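Structure, as structure tokens:
Not every chain of the complex is shown here; the ones you see sit where they belong.
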């Protein structure tokens, strides 16, 4: 499935750019910018691979991911302003990437024989923990803890994917439909300012 | 050993509740409360499993742990006040859990063929690093670094367990005796306000 591979690389690039830009905000140097780009892009999938025991972790076996992340440095250096202007377009790519990361992480977890519930959890981890590690390394409370951004969208996308797999046997269509669910829910969440407060009294 | 399994689940629940309540203090949302409950409950054992190479990590293979952690959310939501009143009783369950986590982590490390010294260290990691990860994710200096709470109790419990294993061959009795050691030392530590300052001049 070539298209999925390219979406995966594109999602990696968008995540890496968001990490590098966070490093610029923090006035980190070149080393810090590279590390923050790297962990944002591959941190979630790396954590998943380590937890389910499929090591060496995925990005080590295909250099394309590493090259893509390196490329984020000159891209941010020369096109920072253009990137900030394109936020809306990037939001779309970002959400497509998150959706795909969720489904790929879920599938990889099922492949090692773990249960669907754990697979959905690992899908969400794949999509969200790059950002959590980025925030921890930047000495910030992870954004995802304070403000629902996309964990719920990943959860719904993952559940829909499992449902589709049960009834339909066409993996490509199932992936596309599940990613669409992630995009729609996330779009609605941002648009309607959805929140999930947890305030026991 | 059914009793041990149930104590393990109970310890997991108590740890998860402490993580969720920490999230409430920090005004995290539902996603943050779940993640903090989860890492507090299984973070120590997960780190141990990853370091000694027994992946997929333990809680992935038995959904009971996951269900127990999910259950901590409604429990905290509806019974927060009652929980805070019951602190003394929870302190006891918490200490039993810590003792058991230490011994189970120690045993698991011995089982993969590592040395007793490393096994004791991994026992302590199993019992304490859930709290360390919780504090790091909450952007706090880990409590255990500033104030001796239970690392020493785990250390003594682990050493006693090794000693008992050497002389007695009854695993159940050894576990119960070792956990009793952890409880007594921790009770004394809190009661007498023990501290382990490290101030070279």
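As written, the chain order gives the labels A and B, with residue 1 at the start of each chain.
Everything that follows uses one rule, which is that a contact is a pair of C-beta atoms (placed from the backbone, for glycine too) under 8 Å apart; a residue touches a chain by one contact, two chains touch by 3 or more.
Small disclaimer: the values here were computed from a predicted structure and weren't measured.
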item	value
Homomeric assembly size (copies in this file), of which only 2 appear in place	3
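By our rule, only the chains that are shown with their structure count from here on.
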item	value
Interchain centroid distance [CA atoms averaged], chain A/chain B, Å	31
Interfacial residue positions of chain B with respect to chain A in the complex	23-24, 26-33, 35-36, 46, 50, 55-57, 60-61, 63, 66, 73, 76-78, 80, 136-139
Of all residues in chain A, those that touch chain B in their complex	50-53, 55, 112, 114-115, 117-118, 121, 132, 136, 139-142, 144-148, 151-152, 195-201
